[in-house]
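Shown next, in structure tokens, is the structure this report addresses.
For this view, one protein chain was removed and the others were kept in their places.
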């Protein structure tokens, strides 16, 4: 049974210009890299991206001119490579609206959505300019009178998650750090999975407590081995620093970005080409 | 290394009169039955109990005159035996204050505590008399203007959880339904574990994703095989309906309750007697 | 009817339980996310049987958290571990409340000690809440689920005037009630009030009126509830061969 399995091309085509996407993983770990490359190749525009800590995924979509807004706590390449050049430039030049968050306020906004609330209170933020800049409003707690910041609901159209294992129906297991992926799956209207491995149902029946996303939440499953590269994906591969560096070298211009996307295209589609019988 | 392991007697003695306790498990499944029996034997008074759906655990403490307040969504023996007789009588006679909740508002109060908030908004409750009776207040959402019910923080002194596996440091695994145990462990000031089996560290290193409560949250670990009886505990034993019925027959008077507690005493202490070198 | 059942033979109980389970199952649409809670043997049997009749693609959610379990046998407690057997994932009660709150739970079955003319239900108190005559168990998740789930179907195995009053002594929960299944009839909610959708075979309009505490209006054109089909009976007995559903009548 093919279930919800489709090609990377088909899954990326579910995303419309202007959609809000929550991107799974964190920094350079278990990111939906093949998926964002395909969005860039398909020329998607005006994406609104949600993530606690982004790196390659957010930067590449900025480089491709595919982003209208980011809601993030951090975007950068840590001490490996420093600032995220295309993100930085896009924001500085006013092409991308970077909504300033703490990671905890991204989480609070996702919680509001997951819990069916218009907004979610959050602790912290005292003394920070973030709340005033972003416009987080306060309510007086009705019991204690304390002022509490409320973060408005963040409801992405899709959570796009690169997971270690999925079945054809959309059950997903995440080995290694889950980061905010589970919350994202609950906060979003629907979920698109890319997966290192496609497993049979029995794999999930054996350890149902390990299933991070139940099938009924999921709209599409793409077999994408290596789909987090050049990021790492436990237990399959580590961060490929050389490849991240090569991206950063190439991302400075439209032509070199095109070359980067082209260079990854065959690998990105290799796992899911059979799913649809045709590749782009 | 003995770590945090202690006898049932010692662990129950950590609880003071008047403390608020969150009791793990749900209905007749994986309840901290041995622990509540020991609280009754030690004559604890004025307990404030928090649970979504209680049965034997809440009813027995009511029968023992140990309860001042309950915050629950449901207390009863389902279709097995119907109403909870001692809970019912204690509330009807005004000895126990039953704070009326939906299960979801118990969860919201625990979330407020876990998230470091004075209160937590919750969806639902429209048209119900529960909010007015219990005094849940509304705030106007600062973004949409919607009225939203807020549940004040529920911060138990202890979460008392009967788990399937623990180590001496307090790492806990729960096989089978986890119910609200994980949230309770985060909402409470501290955690007392009773465990079917005490395992070595290696057991947890092998599957760290299965550890429901990390050691640093836990104050006491009691080896209590059969500690959920007469309730059930996957994968070790099912609900013992005959024994639940025997409790209900005995709980109608102080003397027969005493006999019930006496009848269970040796079994309750068998697992942890060695821990302290002395049993009551 | 409740009196009749109490005085009746075990056969009457079996017939009433079978009818109610089958009638509940008919509200499930294929592909839906369906939930029942604590103390719910009839919906449990209804959901499990519906997978083998008209709703093979339903997703079954419950309190222990097993998504689409294949229980080896139906437990007397509907919070027992059998409702996790064979599941591909776990989805806790907390998650189910959140799912309902964000508008994604399609159908929930909830029981009430009283169900009134507006379709509101009471599982909290008989008498004055400040000094109750009977402290009932509490509404569990109903105050949250009734207003947030897409549809809810209520049921009660006792149909008498106390259980079906004009107004509940206390409204534990109110909301998106589609229908109420009893041993005598099926109510649907329309324009804020329960109306009789169909009367079960062998029940007269007068008997139904006498057993109900609120006005039922004109019952002349009210159809008879279609009896369980052979296929439904077979599926129900396969789902619950031990008759756990009958425990609601004890």
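To keep things simple, chains are lettered A, B and C as they appear, and every chain counts its residues starting from 1.
Basically, a contact is a pair of C-beta atoms (placed from the backbone, for glycine too) under 8 Å apart; a residue touches a chain by one contact, two chains touch by 3 or more.
The model shown is predicted, which means the values in this text are computed figures rather than measured ones.
J.: Mind giving the shown chains that are in contact with the missing chain?
T.: Computed over the complete complex, the missing chain touches A, B.
J.: From the list A:104, A:138 or A:201, pick the residue that touches the absent chain.
T.: Of all options in A:104, A:138 or A:201, contact with the hidden chain holds for A:104.
J.: Among A:32, A:76, A:214 or A:227, which residue is in contact with the omitted chain in the full complex?
T.: Among A:32, A:76, A:214 or A:227, only A:76 touches the chain that is not shown.
J.: Tell me which residue among B:18, B:43, B:94 or B:116 touches the hidden chain in the full complex.
T.: Here the residue in touch with the unshown chain is B:116.
J.: Which one touches the absent chain: B:71, B:104 or B:171?
T.: Here the residue in touch with the unshown chain is B:171.
J.: Which parts of subunit A face the unshown chain closely enough to count as touching?
T.: Its contact residues with the unshown chain are 26-29, 52-53, 72-76, 78-80, 83-84, 87-88, 91-92, 94, 98, 100-105, 107, 122-130, 133, 176-180, 183, 232, 234-235, 238-239, 241.
J.: For the chain that got dropped from the picture, name the residues of subunit B it touches.
T.: With respect to the unshown chain, the touching residues of subunit B are 113-117, 167, 169, 171, 186, 201, 204-205, 208-209, 211, 213-216.
Please note the rule applied: only the chains that are shown with their structure count from here on.
J.: Would you identify the chain whose C-alpha centroid lies closest to the centroid of all protein C-alpha atoms displayed?
T.: Chain nearest the overall C-alpha centroid, as shown: B.
J.: With chain centres defined as C-alpha means, what is the inter-centre distance between subunit B and subunit C in Å?
T.: Whole-Å distance between the two chain centres: 28.
J.: Take the average of all CA coordinates in subunit A, do the same for subunit C, and state the distance between these two points in whole angstrom.
T.: Centres of subunit A and subunit C (C-alpha means) sit 41 Å apart.
J.: Listing for subunit A: what residues touch at least two other chains?
T.: Correct list: 115-117, 209.
J.: Which parts of subunit C, given as residue numbers and ranges, touch two or more other chains?
T.: Residue numbers touching two or more other chains: 66, 84, 90, 100-102, 148.
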